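Complex shown without one protein chain; remaining protein chains in place.
The letters A and B name the chains in turn, as written, and every chain counts its residues from 1.
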Amino acid sequence: MKYIVIKFLFLGLLLLKNDAQAQVSLYRNVLPSGDIKKEYVEAKNNKNEVQVVFSGLFLFYKTFFSSQDLTVCTFSPSCSEYGILAVKKYGMIKGGVMTMDRLTRCNGLSPHNYEFDKTTMLLKDDPRITPAVSVVSNIK
Amino acid sequence: MKRVLFLILITNSLTSFGQSLEQTFDFANQLYKQKSYQNAVEAYKRVVYFDSTSLYSKQIYPKIADCLFNLQKYQESADYYDLAYFSTEDSLLKDTHILKKISCFLILQQYDYAEIELLNLDSDLPDSLEYDKNFCEAILRFAKEEYDLSEQIFKKLASDTLAVNALFDKNTKVSKISPKKAKIMSMIMPGLGQLYVGDVKNGLNSFILSAGLFALGVRSAIINNPLDAAISVLPWFQRYYQGGFKKAELIAIAKIQEKRYKIYNQLLDEVEKGGVLR
Partner (left out) sequence: MRLLLLLFSISFTLSGQDIFTFEKSRKYGDYLLKSGQFELASKEFERLVYLSSNNDTLKTNLLKAYRLSNQTTLGIEKLSVLYADKTKVPYSPALEFSKLQMQNQSWQQAKEFWNKNESFSSDDKVLLNVTSDIFNNDFKSARVNISQISNQENELGIGYRSILEKEVRKKSPGLAALMSAVVPGTGKAYSNNWKDGIVSLFFTAGMAFQSYRSFNKYGTNNHRGWIYGGIGLGFYLGNIYGSVKSTKDYNRKKINALQHEASALFNTYY
C-alpha cells in the first residue's frame, strides 16, 4: 500500500516537473531562428547512376552558383529543381527536353497560365503533377 | 475496425456517462482531465449547442480554448479565449484569458496582436498573474526589439540578474552588425560583406564567382571583341555581382536573427532556473 502511494506521488511529481518544462519550451521559437540553410530533398532517393550524376550536378549548382544568385526564377519549384525532378521522373532525354522548354517559359510574361503559390509568391509548375481536371468539387 | 471501436465508444459514452447536459459536461471534463483533448472539444461543443440557458457556456469556452491550445491550434484557441473573455464578468478571469491569448499570439509570432492584448490587461494584477504578464511582456519586448524594457522585466523574472546583464550586453553587440554595411562592402568587393558577418564560405564563393566571371569577360574582350564579351559574359557577371551584395545583406540579417535567437533562449534558460513558473 505504502509502496503504491509513494509511486503515485513520485509520478505526480514527475508530471508536475514536465509541465513546468513544457511551459517554457512552448516559447522557445517565438523569435525567428535565422536559419537560412536549405535542404534539397529533390536530390535524394536516387535510383540509378544517371540520377546520381544529375543529382550531383544539381547539388553543385545549388551550393556554388544558385546560393550566390538573386531569386530570378518565376516558378516554384525553380528551374533547376524542375530539371532534376523531370529527369528523375521521365529520364534523361524527355526530362532534358522538358527542362529546356521550362527555361524558355521562365520569363514571367504569361502569369495567367499558371496557378499562384501564395506562400512563396511564385507561380506553380511542377513536372510531377499534370494539372488534374477539377471534378465536381463544388457540388452542393 | 475503427468504426467498431467508434461505435463502442459511443455506446459506452451513452451507457456510462452523459445523457443529460450535466452528465455530458462532466464526461467532457473527465476527458479533459485525461488529456484526451480532441474528444473533449467535441463533447464540449455539443454541450454548448444544447445549452439554451447558457448555464455551462461560461465554463466551457475557456476549456475548449485550453484544449485547442494543447492541440497546438493556437489561432482557433485565441478565438475561444476571446469568447471566454466576453462571457465572463469576473475581472480576474478576464485577465487570465487575455494572458493565454497573448501566449497564443506570441507562439504564432503575431507580436502586434499580442501587444494590443497586453494593453487590455488591468494595471494591478495579483502576484500569480503578474508573473505571467511579466513573462509574456519580457518576450514581447525582446521580439519587438525594445531591449531596454525587456532587460528590466527579465531581471524581475530571473534570480541571476548578473547573467541577464551579461546576456543583454552580448545582445547590444549584436546590434552593431549592420546589414547595410555588409551590402556596401560587398558592392565594393564581392564577398567582403559576407566575410565581415563571419560567413567565410559564402564570402569566398561570391568572390571567386564574380572575379572569375570578371576575368573571363576581360579575357574575352581582349581576345575576341568587347561586344562579344558584353553579350556573353556581362549578363552573368551582373547577375552574380548583384546577387552577391543582396545576399550579403540577407546573410547579415539572418546572422543577427541567429544570434538574437541564441541569446533569447539563454534568457529563457535563466528564467527556467530562476524558480517557479506558473
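A few notes on this one:
Everything below uses one rule, namely that a residue touches a chain if its C-beta (ideal position, glycine included) is under 8 Å from a C-beta of that chain, and two chains touch if they have at least 3 such contacts.
Not measured: the values here are computed from a predicted model.
Of the chains displayed, those contacted by the omitted chain across the entire assembly are A, B. When the omitted chain is restored, the residue from B:24, B:134 or B:210 that touches it is B:24. Contact with the chain not shown here comes from a single listed residue; of A:30, A:43 or A:98, that residue is A:98.
Only one of the listed residues, B:42, B:115 or B:130, touches the absent chain: B:42. Although one chain is not shown, part of chain B still touches it, namely residues 3, 6-7, 10, 14-15, 18-21, 24, 42, 45-47, 49-50.
With the whole complex as reference, residues 94, 96-105, 107, 109-110, 113, 131, 133-140 of chain A touch the missing chain.
Just so we're on the same page, only the chains that are shown with their structure count from here on.
Centre-to-centre, using mean CA coordinates, chain A is 21 Å away from chain B. If you check the complex, the residues on chain B that touch chain A are 103, 106-107, 109, 139, 142-143, 202, 205-206, 209, 239-240, 242-244, 246-247, 250-251, 253-261, 264-265, 268, 271-272, 276-278. Listing the residues of chain A that touch chain B in their complex gives 20-21, 23-24, 26-36, 64-65, 67-70, 72.
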